[in-house]
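Only a single protein chain was left out; the remaining protein chains are all shown in position.
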Amino acid sequence: MSQGHGHGHDEHAPIRHDGHSSPLARRARALEALLTEKGVLTPADIRSAIDALVSRTPADGAKLVARAWVDPAFKARLLADPKAAAAELGIDLTSYARLGVVENTDKVHHVVVCTLCSCYPRMLLGPPPAWYKSLNYRARTVADPRGVMREFGLELPPKVEVRVLDSTADMRYLVLPRRPPGTEHVSEAELRSLVTRDSMIGVSNPQPERAHV
Amino acid sequence: MRFREGDRVRVRADDRAGHVRTPAYIRGKSGWVAAAHGEFRNPESLAYGDEGLPKQPLYLVGFRQTDVWPRYPGRPTDTLYVDVYEHWLSPEEGSA
Partner (left out) sequence: MTRVHDRGGWPGAGPIDRQEHQLADWELLADALVQSLASPHRGIIRIDELRRAIESLPSPDYESLSYYERWIAAVERLMIEKKIVTREEIDAKVATLGEECRE
C-alpha cells in the first residue's frame, strides 16, 4: 500500500507499484514461468483469471442497487436472496462466496471492513480499492467508524445507528445505499451512474446529480 | 445449529495458535446471534491443507460498540456485527 511512501514523484524515490521495482514482482514472474513449465498451471488458466478479475467492476453492484431503488419487490428479493436476484439481471454469481446485502436507511447505516485480510464482494465490485486493503482502514473502521466516514466526507447524524460489518468468514457483504433525495423522476439507467463503489462499501452516500445536468 | 437468532452468546477468550477467523478484539465479549448462515468447512483445518470437516455452523453475531471498546468514540446505539463460527461461541450466563 502506498501509505508512508509519500505522494510526490521524486525520481530517486522507490516506485512501489512499478513492475520492475519490487523484488516480489520479479518473483511473481518467476513463479508464473515455473508453474507453467511444470504444467501445474497453463497460460490459459492465468489469462482467464486476469480476464475475470478485470471484467468485474462496480457497475454490476450499481445495476442491482438502481433496480432495488425503483422496484420495491426486487429490493425485497435482493435482501432475501442476493444471488437469485442478481441472476434476474443476468449477473451470474454461482461460483462466488456467499453474499449478504444490507440496506442503509434513515435509521441505520452499514459500513463494511475485513480486519483480518481484505475480504470484499469482488463478484459485484471488482478488486478492492487500495484504501480498503490498508492497515489503517482495517484497524480503525471497527473501533471508530464515524471517524473513518468523516475522513471520506460523510458526517452521519447522531440518531443514526452505525453498524459495522467485519466480514471475516465465508460471507461477503454489499451495502444497498439510500436513494439520494430529489431523484424521484430520474430513470433507472441514470440512477445507476449515481451509485458509487464507496457507497456500496458504506463509507459514503450517493449524491444526487448536479443541478445543471 | 446450537444457537438461534436472538440468543445471547459470549465469544471464547481463547488465544489459540494457528489460523483462526475470530478477531482478537471480540474475544471474551458478549453479544447476540443476529443470523444463522448455515454450515461451512472449518477454516482452521482448511488452512493446513485438510478438508475442514466436520463443517461448522457460522453465525452473524451482533455487539454493542460500547461493550467492545470501553472508550468507543461514537454513539451508544452504534453496533458491530462479525461472522463467528459456532465453536468460538458459548451461551451467555443467565440466558435461556
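Letters A and B mark the chains in the order given here, with residues in each chain numbered from 1 onward.
Everything below uses one rule, namely that contacts are C-beta pairs under 8 Å (C-beta built on N, C-alpha and C of every residue); 3 or more make two chains touch, one makes a residue touch a chain.
Computed from a predicted structure; not experimentally measured.
Colleague: If you put the missing chain back into the full complex, which of the shown chains would it touch?
Modeller: Counting the whole assembly, the omitted chain is in touch with A, B.
Colleague: Specify the residue from the set A:T57, A:N136 or A:S187 that touches the hidden chain.
Modeller: A:N136
Colleague: Of B:M1, B:A24 or B:L53, which residue touches the hidden chain?
Modeller: B:A24
Colleague: Just checking the interface: what residues of subunit A touch the absent partner chain?
Modeller: Residue positions of subunit A that touch the missing chain: 1-3, 7, 16-20, 22, 24-35, 38, 40-41, 45-47, 49-50, 52-54, 95, 115-118, 127, 129-131, 133-140, 142-143, 148, 151-152, 166.
Colleague: Could you pull out which residues of subunit B are in touch with the chain that's been left out?
Modeller: Touch set of subunit B with respect to the missing chain: 15, 17-19, 23-26, 43, 46-49, 52, 69.
We take it that only the chains that are shown with their structure count from here on.
Colleague: Going by the contact rule at the top, pick out the subunit B residues touching subunit A in the complex.
Modeller: The contact residues of subunit B facing subunit A are 21-23, 25, 37, 40, 43, 58, 60, 65, 68-69, 72-75, 77-85.
Colleague: Quick check: in the complex, which residue numbers of subunit A touch subunit B?
Modeller: 98, 100, 115-116, 142-147, 158, 161-171
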